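Omission of a single protein chain aside, the complex is shown with its protein chains in their original locations.
Labels run A and B following the written order; every chain starts at residue 1.
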Amino acid sequence: MSKRREHKIIGLRSTLLSIALFLFFILLSQQFDPYNQSQLANIATLLIAVLSITLLTGASGQISLGQGAIMAVGGYGSALLVTRLGFSMWISFILAIFISALFGLFLGLAAARLSGPYLAGTTLVMALAIPSIAVRFESFFSGDVGLSVDYGMPPVWLTNLVGEISIEEWSLYVVLPFTAAALFAVLNLSNTRTGRTWRAVRDNEVSAALSGINIQRTKVIVFVCASGLAGLAGALYGFRGLVAPSVYPTDLSLTLLTAAVIGGLRSIGGAIFGTFAIVFLPDLIEKITKNLAIPETIGNYLPALTIGTLLLLTVILNPRGAAGALEHIRHRKKH
Amino acid sequence: MTSFLTAFFSGTAQGAIYALVSLGLVLVWRGAGIVNFAQMGQAMFTTYIASQLIQHSYSYWSAFVIALISGAALGALVDLGLMRPLTSRKNSQLLNSQSMRTTIPVIASLGILGVLKALAGIFWAGEERGFPSPVAPNAIKIGSTNLAITGFDLFVIGVVFLTLVLTTIFFTKTGMGLAMRASALNPEVTRLSGIKVGSVRTLGWAISGTASSLAGLLVTPRTNLSPNTLDLLLIVGFTAAVVGGLTSLAGSVLGGFILGYVISFVNVYSAPENVFIAILIFLLLALFIRPQGILGSKEVRRV
Partner (left out) sequence: MLAISNLVTEFASVKALNGVSFQAKPGLITTVIGANGAGKSTLLRTISGLERASSGSIKWFDQELTHKSVESIVRSGIAQVPEGHAVISQLSVGENIELGGLFRKRIARGDLAIATKEVYELFPILYERRNEAAGSLSGGERQMLAISRALVSRPKLLLLDEPSLGLAPLISAQIISIVNDLCRATGLTVLLVEQNANTALAVADHGILLALGKVVADLPAKEMIADSSLRAAYLGY
């Protein structure tokens, strides 16, 4: 198959899958009440951040414990552009990608020559430091109070077209095009030559270097791309109402990593599954604790306990996550 | 001058605690190639055990000793129950990739951290509580003048100094210490010398668990105890370990003290809210200027 033809097919496949995801979310939202519609918008937003981890860890083997902090960079970037400089929301989202990518470049340059644990620790330090930066430079970042931003009202042409839509639905409509675009980008990247280069680095740095791949540059590029995605997610996440340190806590970074891990670090389908799981799991647990009349002092810790246990079970039973387990079952059936 | 002395002495005491944390991280990193992000979660858990014992009218010192022993046991348990089976599995396709072999243990340690925090919250309701110290935290007086050092600072410095002396003797003068250094440097030659490298590694996890458990006991009289209290300590300890070079035990201790002074001086001469930023800047500077650390050597760093 010629290279151009291969690219065309990959492009077509990614386009179709992204459109399918878009339609799936729209159809699903029709079945949901407003609360779950806003949860769906959360999923669409966080999915972008989880995809950034799939890209970073699954495709190039680097690990970040601070994707939430990079989300904060994107969130603050876009919120400042809108509130201080009067940019339009849509342009601020696009610029958030570049701002956080630039931030990722700086961080990547510091950490890319280091092995996994260094990057993990450095990004964790960052996740803890970012909120205190917001507090330290209070006049600029508005400290703990944060910056109020929102998606605004649905435009008239849209309501004319589809009728009255709720705030929750509108938030989903704002986020979804970006989610679809992010999916398209990640699908394309991981299936082309670039993606293969990244995987070579992931699997064996020495042999990748011997086949002429510049390891450090590749790692930095992946980190920059992943940061751009996380920043976009952070901007979308902030525009739910508030950009503040409390919106991007350290736990957010760990939750995102959990989503990527339990779904399967190397699978985009896994990322989607994992994101659904981390958003709906706390709701589910809350329902169960209420039904079983478990006291709140215990119930408060059950989501964290479940997520930790899921992480452990995943690495023990099947490090390739749900996607890996599925593949394993399919493989068995064939034989 | 007084503020300088205050910063210096409190920096020494804080640095002593950071040195313990950093030493614990480096011990496991050298032995097993894993950065144990659950380390201070383990310490938080054992400090809660001590706190619980004291509430049930055990003496401070018996609770202290039991906490250290449980720290060792928890460390060994993490290795035997989780890390060893994880890293020895060779068939898994995921672990065949080089970077995943370092990534998977990191994820596992985060899982342990999450579970330990949640369990502590469930068992002990997660409310912030105080933790006693055997020495009053007042400034020491000579005649009527207050010295810039508190009795508690002296206690911390004394305990850590003793620990470091004992650790040094263990590593340089005993056979087990030699076996531990050898296993970290070259597992194959060490195995060929008839030494059970796996058991030596587990011992490393146990010592690391004890050191961080001690750090938990020494830091909580100041910070109080809650499931999240010790997160900061992990971050500082990690930075100290990176500054010291991750592979060097002496470097990790040195890095701990350096961080102690940096944080203490930022606290006294600047403002407490600058501490995080100072840590981040310090870490990034260390990574840019000397990624192998002060005492780490380039060739022995694992890839």
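Definition applied: a residue touches a chain if its C-beta (ideal position, glycine included) is under 8 Å from a C-beta of that chain, and two chains touch if they have at least 3 such contacts.
Being a predicted model, the structure only gives us computed values, none of them experimental.
Visitor: If you put the missing chain back into the full complex, which of the shown chains would it touch?
Guide: Its contacts among the visible chains are B.
Visitor: Touching the left-out chain: which of B:129, B:181 or B:222?
Guide: B:181
Visitor: Out of B:190, B:212, B:226 or B:252, which touches the unshown chain?
Guide: Candidates B:190, B:212, B:226 or B:252; residue touching the omitted chain: B:190.
Visitor: Which positions on chain B touch the chain that was left off?
Guide: Residues 175, 178-179, 181-182, 185-186, 188-197, 300 of chain B touch the chain that is not shown.
In this section, only the chains that are shown with their structure count from here on.
Visitor: Hey, how far is the Cα centre of chain A from the one of chain B, in Å?
Guide: 31
Visitor: Can you list the residues on chain B that touch chain A in the complex?
Guide: 29, 34-35, 37, 82, 85-86, 92-100, 102-104, 106-108, 110-119, 121-122, 125-126, 231-232, 235, 238-239, 242, 246, 273-277, 279-280, 283-284, 287-288, 291, 301-303
Visitor: Over in the complex, which chain A residues touch chain B? Could you list them?
Guide: 57, 60-63, 65, 109-111, 113-118, 120-122, 124-126, 128-129, 132-133, 135-136, 201-206, 250, 254, 257, 261, 265-266, 297-298, 300-302, 304-305, 307-312, 314-316, 319-320, 324
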